[in-house]
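Just passing along the structure, written as structure tokens.
Here the complex is missing a single protein chain, while all its other protein chains stay put.
For subunit A:
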Amino acid sequence: MTVETAPAPAAPAPAAPARRGLTLPSGSVITTFLVLFLLVAAVTVPGFASTRNAGFLLLDVVVIALIALPLTLVVVTGEIDLSVASTVGLSSAVMGQLWIAGLPLEAIVPLVLVLGAVLGAVNGFLVTTLGLPSLAVTIGTLALYRGLAFVVLGDQAVADFPRAWTTWAISSIGSTGIPTVVVPLLVLIAITAVVLHATPIGRSLYAMGNSEDAARFSGIDVARTKLWLFVATGVVAALGGVYWTLRYGSARADNATGLELQVVAAILLGGVSIFGGSGGLLGVMAGALLLASVRNALQLVNVPSDVLNIVTGVLLITAVVAPQVTARVKRRLARRRPAS
């Protein structure tokens, strides 16, 4: 007799293995998938494993991963922010206009970050104070902020930013090919991971996502927490706007159009439930990297980039449908067991 089966009475026994299955860190499936994909691509796709290519791949994923950090927290609480890409665009436009006005970048960057905080606070105010659904609110501000970006800068492009800044944005660490900007990104990832997974604040976000009423009754200030999350998302999106402008060396009102869907896709692919209350940062980062790597690998074998949309879509649907199907199969098996 093994230790496991000995004390178990008939009824609760089937539940035990299922519970053990859940203790795997969230996102481990997608991370495994990412590692396998990277290995296979490195062997089969010529040029994929080169330092040059790795550098390009990472540069492409930086802004998506950056914005995904606060947005993951927002989605965990059961809300969503679709206005992030428009915040990137508006930040970029304001940055360009302030540069034309003759301000130094050292002054522009903090101003743009403050702007991001204000834009995030508007979302947060409408959602928490007025109690409006975040999906509808941020579709509204998606249009509003993008529109304001065009009002600020029109259809012109500002491209004469100082060389030192723009080359830094695409520089790499020594000869490794790893972009310099990955270092601050890793710091931010670490901070967000600690906040989400190792602090009471992080636990309270999951609590809100699972049951807002229960969270409120247990003493969590739901509205204030959500408000600050929206503000943080705005600030980080503005930071993304600054980086986007420097990386492409061009401030434009239409910068990062449609990026919100890519960020949300990475978050959902990473195993975060759209209804909130579950998921983790490891999965989200793996999801963002997986989407970028698959695109990159297929581009190297000359698949037209538009066609890659099929891969993004199918990956996303598979990622949400597969756990549902396995859960249903498990439930059916569990139901059958006591009968037989």
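Things to note:
The definition used in the following text is that a residue touches a chain if its C-beta (ideal position, glycine included) is under 8 Å from a C-beta of that chain, and two chains touch if they have at least 3 such contacts; residues count from 1.
As a convention for this text, contacts and distances are computed from a predicted model.
The complex appears with one chain absent; UniProt names that chain "Autoinducer 2 import system permease protein LsrC" among the candidates "Acyl-CoA dehydrogenase", "NADH-quinone oxidoreductase subunit N", "Autoinducer 2 import system permease protein LsrC" or "ATP-binding cassette domain-containing protein". Across A:Met95, A:Leu142 or A:Ile189, the residue that sits in touch with the chain not pictured is A:Leu142.
The omitted chain makes contact with subunit A at the following residues, 126, 130-133, 135-137, 139-148, 150-151, 154-155, 253, 257-258, 261, 264-265, 268, 274-275, 304, 306-317, 320-321, 324-325.
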